[in-house]
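Only a single protein chain was left out; the remaining protein chains are all shown in position.
Chain lettering (A and B) follows the sequence in which the chains are written, and residue indices restart at 1 in each chain.
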Amino acid sequence: MRLTIEKISKTFKDKQAVTTFSAELTEGVYALLGPNGAGKTTLMRMLADIMKPSSGRILLDDKDISLMGDHYRDILGYLPQEFGLYKNFNAIRFLSYFASLKGLDKEKAKTRVEEVLKLVNLQKDRKRKLRTYSGGMKRRLGIAQALLNDPKILIVDEPTAGLDPQERVRFRNLLSEIAGDRIVLLSTHIVTDIEYIAKEVLLMRQGELIQRSTIEKLLESVEEKVWKCSVEQGALSQLQKSYKVGNIQRAESGIEIRIVSDVKPMPNALSVSPTLEDVYLYFFEKEAEENV
Amino acid sequence: MKIKMNRFNQTDETDIDELDDSFDEKEYEALEQELTHYLVKFPDENKIDATVDTLRQYVPDRTTKSVSIRERSFALIKRAKTEVTIVSKTYWIASTFLFFIGYLIANQTNTDPILTLIFLAPLPFIFGLSEVFKGREHGLFEMELACKFSAHEIILSRLFLIGIYNLTLNTVLTLVLSPVTGKPLIEMILTWFTPFTFFVAIGLWLSMKFKGQIFVTTLLSLWLVFIVIFVINNHWMVAFLNIHYILHLVFLTAGFLLVGLQLIQFTKKYQTFEGGTRVEINY
Partner (left out) sequence: MYKQECYKIFTRKSLYFAFLLFVLFMVILPGGSTPIIQTDEYQTLYEEWRGPLSRTEIDLANQKLEELQNRIDQEMEQTEDLEVVFPPQSIEEQAAFRVYSSVASIGRYIDSFQQRKEDLQEATRGSTTTAYESEEARLELNMLNELGQPFGFYNTTAWGNTVDFINVFAFIILTILIVLGLSPVFADEHSQKSISLIRSTKHGKRKIVTTKILASCTYIVSLFVTLHIINVALEVRKFGALMDGTVPLQNLFLFIQSPFSLTIWQYYAIALGIQFFASLVIGLLVLFLSIVTRNGMLTFFISGAVIGTPFLFRQLGIDQPFIQYVTQFSYAELMRVKGLFDQFVAFPLFDQPVLYPVLLISTFLLVAILTMYLIYHQYKNQQIMN
């Protein structure tokens, strides 16, 4: 199975949200990483067939998905970043509704609903009205909804927002468990979410794909560029102006900071092994500055 | 004696142990004797005052609740001034436009002007209610509650604002139309005012039960059906238009009472977060 994104762009009245984005995805988990407003959600909506690209095409095994219509959506699972639930439905009713929308027959729907409820750990609350659900429970129900039809293509937009650490770990494991024979695209700006599970990371900035590679390669690319050093309080603001400064930690001997820089920022700086967070900083710090 | 008392006052665990050891029957009896005859002296003024003064700092401050009603309503009115900008412009324009059309209809066609007046009277209020609850509909309620002017005060001042605006519009239309009808002004005002108060009361009640879009549309539908029935049923209309003004006043008082009741409910409900979220929301 091969999902080809062919030079798609999306323009809104006053904004170019996605600009000639091309990529080819095969089975496995892909992470879409980028700051707020990078166009991740727009891209995912187009992939979910709820928005049409202004130009370009999306192909699944060489077939245009806009022509495939419900054949495409039949194998699609989508969880938007923001979504609503019918407050006076309970979990079972809600999921059965979506099961029928996804074209599951009655018998299958019944067992499948139980299965996904188990997957997201909501069995106990399955008869409760959704208005009594907490934020995390709602999100889990959303995930359950996306998994109902056992999708071959799973698109999840910031799925872990609002989940507690334990649930996060569960969800991560769930994703890597099911990722075997399907395409999973997940967007996030929480880098730890993808550290262990993503096959490849797509870095997106201002609607464009700026980098695409495996986590190892990404880490390699910032190898020798991450530094750790101790500085005085007074020097900090000067450093922040001229370098991309990551973690700032107070230690006994002053302040310990992490700097991402192509050159050694100061004589006493020690090179340390990079993490994904450093990668993010390396590629997006500029963006953050501009936003401020 | 005094020493003994002190010992009692400072009792801690070791003391008790000690006490158990050293206490014999005789000492106990003596103590009993002493205590039965012991007199507690009344402390002098100064000491009492001093104690009161020390404790004063722990007494909670007066809550704002007891601020006089006059002050509170004054604050509300002042607050309403700033709310003018928050209520959307479309609302102001649309309501005025509605009344302008009302004037044309009453003046140009052969319908009874008073009927037009009755029909138009509560409309700005019904529309306005959705503006009043803007915050609630857009999920700002929680934040509003946390502000200095809390949600119920904001709601009350907006209610006050649209109420005044509505009444002004009605009065202006009444004045403009009074030469057309040739009826005494007071009678005309009473005629639209009574149904107006009742609908305001129903509107307030509904707005507490249902979410914005639903209560506005429901209320409008009710109003429409009421009017149609009124128009079709000639004898009702005639009876209503010719009611003695004393009866009008009675109904008016009842209407006012209902509105007041709803307003009290309102303030109670929107003072707490639970109150606000208990609002009945359809799916």
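To be clear about the criterion, contacts are C-beta pairs under 8 Å (C-beta built on N, C-alpha and C of every residue); 3 or more make two chains touch, one makes a residue touch a chain.
Values in this document were obtained by computation on a predicted structure and should not be read as measured data.
Novice: Identify the residue among A:M1, A:L67, A:L101 or A:I248 that touches the chain left out of the display.
Specialist: A:L101
Novice: Tell me which residue among B:Y91, B:F226 or B:F251 touches the hidden chain in the full complex.
Specialist: Of these options, the touching residue for the absent chain is B:F226.
Novice: In the complete assembly, which of A:T26, A:S55, A:N88 or A:Q166 touches the absent chain?
Specialist: Touches the omitted chain: A:N88.
Novice: For the chain left off this view, which of A:L76, A:L163 or A:L276 is in contact with it?
Specialist: From the options A:L76, A:L163 or A:L276, the contact with the absent chain belongs to A:L76.
Novice: Considering the whole complex, not just the chains shown, which residues of chain B touch the missing one?
Specialist: 105, 109-111, 130, 209-210, 212-218, 220-222, 224-226, 228-229, 232-233, 235-236, 280, 282-283
Novice: Could I get the residues of chain A that touch the absent chain, sorted low to high?
Specialist: 12, 45, 48-52, 69-70, 73-74, 76, 78-80, 82-86, 88-89, 93, 96-98, 100-103, 142, 145, 149
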